[in-house]
Every structure is written in structure tokens, then in C-alpha cells.
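Removed from the display is one protein chain of the complex; every other protein chain stays in position.
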């Protein structure tokens, strides 16, 4: 059994980790850290988590975690996360960090977009970007995983094969993304209160959202050239799910068949990627609660424009499910272990 | 023109007052007090409130308010509200208090249920309970109005005629009430965040909700005897509206016709009460955004039980609309002035 | 492997059956009957159901079903269901009927409330009411299961122990129940369209809902006396979940401890019942997507009234999950097999 600790267990990604791990046959929980709820029994707050009946949330105790765990998931905010992760890495633990701290190859790009000093920049070069569909081999031997962001996963996966195979031009890409409210975390803020979010819809952080830099980093690798793109996030009055509508320009002569073939080539054997035929477009309900990402597209010949649509659950494939997928790879398990949960549709 | 100031203008009841008053032909705004937004232009936060384009939210300045206002609406929390209202009353203003502070005839009942010391108990006996359908004559000459609570209005209005006319027994009444989330106010609390409220439903404050005492006070007057009842509030994942399902026992021989007649007698000429025929039951969407309360009922002969259902908008008839209705009465205007807004259904 | 067919597979309970069975290690799908989608691949409509990739929805073919199946789930409407179930029973299949057709011991009660002639009344006496917490031993040897209704399960389970152990009086019970919209099925009706349901709330079928008779049947058995009660259903603007607020009168001297003890005695070892301490009240999000029912209560000493609150997912413990629980019992499996799915909270 893999001994797992979660730091920041009572936020939405932490809660999703607990839920998924409670059904994971090869994992057992060592410590669940939540400062605000230290001492409270897990099953008091979440009665259906009967498997954790005798577990309590705890204060952070690095020594105890290091003694009892093989791997730690950190769901702390950025900067705070790297500080804790760095120490646990030094004590020999494998680290899967759900914050942005270990996602960047160039620390200065991170520091510029996040406007903080990185607490342990020396560890970044050894960290692996935890997108199994692209970096599976590196993940197998990784010690620190920078688990990708939710918008990021939903943006990179549909574009990566198209740029890699020169199906589309790297200029002029626009990602118009819409996310459920859990993407903002579990927050005591009026802006995320029910009455403010419900029956509303808005864009935010237009031209300035931090995930832009993460998407550009990975797509530049794919394209072999600098990619600069528009990324516009919007807040959906739903709990879970992201749908991205992506506009790009196909290279001359590209057909729908070429696009489908490229996706098949890159993702045909991927356990968590659904590739749809041209014109069959993903909806959030098809992937909600599951670890799937679904990709569809439509070629607009009138305008020579390609529209790609991707959807995933921001808490699963966009965070905690992907983190467990990474853990499975790191420990040599079947990648799907504990992630069998399908979308419930409604 | 009636010069009006609002204290606590940026909460949901304050905002509703601003909205309604912006269309009131006999009222003009003097001061809009909001500590958290003092100095901010109203139209910056609420672009459609163009009528207030040059107005800014202000800090509380009792002197300025007293100089420029004929009437003040207080949307402050209880206890804090009475403190301010008492001072403005002394300066000669008419006061409409949306908190619970002036709703009780017996201050000790208030102090027991709200667990605070009343800041100006000497003013309570002169205050009038602002339910126009019952106390219209007293409201006409009132100086201080204790504007009823939202659950309270939705509970008292359907039961008052039945108890007054001995249609039902005063024992055994059960009010199972369900409220939209704006009833909790504009709050930075995780419990009222979108992800916690949406797709959920729960009861709260079971057997202990403060509005119980307010409902019992008024219904005891109606019955001419002590009424003690069950009041169970629930949180609905909608923004506005309350629906109360009320169970009570009809006196022997009572028919549906008797009940309809009692409602007609008491409310037949009321501008804001909709009386439905037996079996036609109110829905929240029929009254949302309007100042109407809708009342329906069904007699269960099999069990000799009467089921009454009432619905209103908690921010309008349950708070700010009723407050303006009171203002209209106090100033001798047509009671409907500025309250023509109908339910939009969707 | 148990060979399973589903008739009415594309409705919400059918879809939930497919979802749950796709993760059931001892079941395999034989036939999925859906007239409206006959010939369509399951994975075309539900891409995440990859396990059924080569399955298509089919027309009803009783012979093929009988040849290939050990058990059949019928999610057809009442009357239509019994007609099909009767024939499949005659061909030797075990039948789990999710309609009301086999829930009644007295066929005339069924015919009176459902206003139809029962197609095979002779089979009713041999059918077992599929509530495992009460009829587990009978279910083990049953050939036909009348799977309980969603409101019914949520009403009977919390009241059964209290009536059985004479904790409460059998008179005067009131069940005020609120259900998510999937309880109405997958319907092309304006009344269940998004714009009509959302931001609304209403009662319906007041004093006349069919489930009343089913609840009274089972609670009369529990009490050993005729129970007649008020059951008032309401439509919640959420997709899944039922919460029932139940009012009843405790026998003299009953304490909160007595009630907790009664629940422990009856349900302490039940795999899918959560018993909460007095004052800890269930919310829908604690059970949504899971097969759990959660029961809480509060004794109101002021009024000598007991308020019990129960919550479950109408599509799982209120329909398809319970059906699979019954199947597991009928086939001698661990009752929890394939039902490990926890509530996801959000």
C-alpha cells in the first residue's frame, strides 16, 4: 500500500483527493492536514467518507508526515506550497504539488506572473510537469510533480498535437474558456457567494490570467517556436467543469480527417482522452466527476478557421484526478487505478 | 418629494431599496450609507442605477442625514440598528427599521431570542409593527416602524385571518418554510458560497429560529390566546423567494368555502395579496421581484388537516418593498407608489 | 458473472443503472432496451461509458432477453412495466421492477391510487418490497422485487424504527418532502424545462400524491395499526436528491437518547444508513451520487414534537442504487458491490 498524506485536505481539491483515494485499492491515508479543522473527525464533516471514520484532520507536522508517508499531495496556495514541498522532498518523500510552484521551467516566468519570489528555485529544474499524455516517461521517475492547472490541461491537450504536427499555425490562437466556480477554490468571499455567482456570467482577468504563461510554455515546446496567445477565462454558474472554445488557423490544405488522425496518433491509446469525430462537440456533463478530457472540433471552410472544443472536470482531470494519475505512474500502478469513476451525466 | 436616506445601502435589502426608490416618483435619495464602500460612486457598482449617477456611498453622518432627510431606512444588523435609529428618531426623523429591533411589544422576548440587550427599550412601545394588512391605521401615524421579517410576513399573513375568525385551532400549527439564499444577506462566508449552496438543500436552526417568536407574537394577538408553533426554515438554492407550507387543524365543519371567504373578507381589497381558489397553489416565480404575497390552500378531508401555502419575494414584500409600502402609508401616498414592479415569471 | 438487462435504459434511472453497473465487478450487460434510441451506440450518447463501447440500445425482444439474462431491471412506466415483467418472470428471469407495479400487497390499493387495472395481479403476492433494511431475508429468495419509490424510501426508513418501537404515536405524522427534478423523469414537458424549474419552488400533488399510499402501507405494518399521514411533495431546482422534513409526536417520556438508540438498534449495522447524533441534520450534498440515506433528528421539548430529517439521492438509494443492492442480495453477493461510489459533496 502506498502511504499518502494530503496537505490542505479540506479545500475542494483536497476533498476530491480524499474522495478518490477512499476508493483507491493501493493507497492508504497517512495524514490529512487542515489547519482550520485540525482535530475534527473527517466523517463529521463528510459522513459518506466512512472509510476515514477514525481519521481526524491535523495540524501540519512535517516529521510525522515524513515518517508515515511515501507520497504527499500539496493543495496549498502557491509559494506556501513550495516551502512545505521542498522540505518534504528533502526528507525523501515523493511530492505532487497541485499549486503552480513546480510547473515552470523558467523560474523567472513564474516569478513575473505570480509576483512572488520562489521559495526553492533550485528544485524546479528537477520537477516534472505532470501531464501524463505528454510527459509520461519523465513522470515515471519523477520525485517532484508540478501538477498542471485546470484551465491549462483543458487548453494544452487539444492544442498540443495540432502544433506538434504542424496542423495549425502557432500565431493567432484564441482560447475562450469557461470554468465552474469550484475552480476558484473554497473561499469566504462575497464575489463567490451564491447570490453573486448564480444567474450571472462574466469574464475575468482578461489578458492577464496567470495560466496564460503556463499554456504558452507548453505550447511553445510543442510548436518549437514561441507561442503567444489570448486566454480569456469566464466564471460559469455551475460547480464543476471547464469548457474551452479554441480558435486557430489551420495550415493550408488541412482537412477534418487530418485533424482527427493527429488526435488519434497522439491520444488514441490514452485511457482518459475522448476523441470525437468532426462536428461532435463535447459538453461538460459528459465528463463531470470523471477523469476524462473530451476533445471535439469543427473546421470552418468559409473562413479557414478551426474551432476546437475541449471539456473536463476541473477538480478531477484538472486537479486531483490528474494528481492521482501521476501518483499511479510514479508507483508503477495501472494508471487508471482509483479513477474508474465515470461521469454521471446528471 | 420625500427625502430618503438608507443606512446599510450596499447589502441586498439596501440595494433593493435603491432599486425600488429609483423608480418612485415621490421620493428622492438624500444619503446612501455604506461603510465598506464609502466614497465609491453608486453607478460604478450598479451601472443600471443611472438615476444615482452622481451619488456616492457615504460614511455614517447622523447630522447630515437628519438635516437632509424626512425618513430613514435602516438595513443594519439588529442592535446596531436600534442604536442608530434611536438617535435619528430623536432628531425628528421618521424611521423604518428593517432589523428585528422594533418588532417586539415585549422587549424581554426580543432579548431572550436575540441574546442582546436592547439599546433603547423605551422606544419600543411607541413603535408599530409594519405589516400594512394588519396595522395600516397605526402605521399612518407611526414614527418608528419595525419592518417585519421575511419568513414572518410569509407566515403571519396566511394564518392571521384563519386564527382571527376561528377557522383553525391555535394548537398544533407547523410552518415548514423554504427561503432563497438572499435571505441570509450579503455575506463573505463559505457556507453561503456558490459551491456550498448550489445543488444542495438543508434545514437549519430547527426549533430555534428567531422568527418563531415574532410569528408567535402576532398570531397570539390574532387568536386571542397563546400560540406556540413549529417553524422550520430551509435554505433553497435560488436567489429570491420564500415558500411556506403550513399545516393546521380546521375547526369542525369548516369548508373550503369558509376559508376562501375569510381570506376575501380580510384581504379582498388589499393591493398586494393574491388569494387563490382552493387547490390553486402559489409558486415562487409568480411573485418573485414583486411586492405580492400569494396565498393558496387545500383541505385534506381524509385527515381533517388544512394545508396553506404562501409565497413572496423575501427582498420585496419580505423586506424592502414592504418598507416602502410603509413609507407610502406614513406619508399619505397611494400605497402602491413605486411598487408597480410585477413578477417577471422567469 | 450475472447477466443483466435493462428495459428503459435511456431514462434517468436506466442511465444510473448503466453507470453503476459499468463499475460492478460481478455484472455484465446483456441487453439495453430503449425504443427511442434503438440502434444507437451507447458511447455515442454517453462517451464516458467506454465499457459499453460496442453496445447499442435495442428494441424490446423478450426472447433474446430471456436467453441472455439472469436478471432484468425494468425502468418502464407503471402498468407497462408489469406487463413486460410478468412475461420475463414466466420465462424464469429474476425481475427487479423500478415502477410501482409490484410494491403493493393489496392490489386494489394500487389500482385505486394509480387508476389502472393491474396487468398481472396474480404475481403481486409473490413479489417482495425491495427495502433491504426491512425485508433483507425475503429479498434473498425473491423472484420479483417491487423496488421502492424515491420519496417512499426517504420517508419509510426514518419512521419505521420509531413506529416499530412505539417511540412515536402513529397519528398526526406529517412528511414535508422536497425532491430534485430528476425525480420527475426525463421528460419533454414545458413544466420541467429549465426556465420553468430554475429559480422556482413549488408544492405539487398536495394531499393526492401516489407515494402516500405506499408509505402508509409500510408504516402501518411497522405500527401494527393503520397509519394515515400527510405527505406533501415539492419540486426543488436541483438535479438530484430528496430531503424530507418529518413532524411527529413522541410518546410520553421519550428522550433524544431513546431515539438514537432505536436507530442504532435497527440500522447500526446497515451498510447504507448514516445515523446522526441529535441536532446534526442531514443535507442533500452529503449523500448526493451515493447509495446512502442519512437520518437526523431534533426533539422540540417546548412543543413535545419530534422533527426527523432524512436525505438520499433519488436516483441511487431512491431507485437504481437500491435496485442493485437488491440484486446483490438476490445473488448472494456482498450488498455493497458496485455501490462504493461516495457522495462528492460538490
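Going in written order, the chains are labelled A, B and C, and every chain counts its residues from 1.
The rule is simple: a contact is a pair of C-beta atoms (placed from the backbone, for glycine too) under 8 Å apart; a residue touches a chain by one contact, two chains touch by 3 or more.
Just so it is clear, the model here is predicted, and its values are computed rather than measured.
Student: If I consider the whole complex, including the chain that's not displayed, which of B:2, B:65, B:157 or B:274 touches that chain?
Tutor: Of these options, the touching residue for the absent chain is B:274.
Student: Pick out which of A:112, A:230 or A:264 touches the chain that's been left out of the picture.
Tutor: Of these options, the touching residue for the absent chain is A:230.
Student: Using the document's definition of touch, tell me which of C:5, C:81 or C:182 contacts the absent chain.
Tutor: Only one listed residue reaches the unshown chain, and that is C:182.
Student: In the complete assembly, which of A:90, A:199, A:277 or A:334 touches the absent chain?
Tutor: Counting the whole complex, the residue in contact with the absent chain is A:199.
Student: From the list A:275, A:309, A:329 or A:342, which touches the chain that is not on show?
Tutor: A:309
Student: Over the whole complex, note the residues of subunit C touching the chain we left out.
Tutor: Within subunit C, the residues that touch the unshown chain are 12, 181-182, 186-190, 192-199, 237-239.
Student: For subunit B, which residues reach the chain that was dropped from this view?
Tutor: The missing chain touches subunit B at positions 12, 15-16, 19, 22-23, 46-49, 182, 199, 239-240, 274, 276, 282, 286-287, 289-290, 292, 294, 315, 340-346.
Student: When the complex is taken as a whole, what residues of subunit A touch the one chain not shown?
Tutor: 172, 174, 176, 178, 195-196, 198-204, 206-207, 228-230, 232, 234, 236-241, 243, 245, 247, 281-285, 288, 298, 300, 302-303, 305, 307, 309, 346
In this section, only the chains that are shown with their structure count from here on.
Student: Counting C-beta pairs in contact, which chain pair ranks first?
Tutor: B-C
Student: Just curious, how far off is subunit C from subunit A if you go by their C-alpha centres, in Å?
Tutor: The separation of the two C-alpha centroids amounts to 36 Å.
Student: Which positions in subunit A are in touch with at least two other chains?
Tutor: If we look for residues of subunit A contacting two or more partner chains, we find 12, 182, 199, 239.
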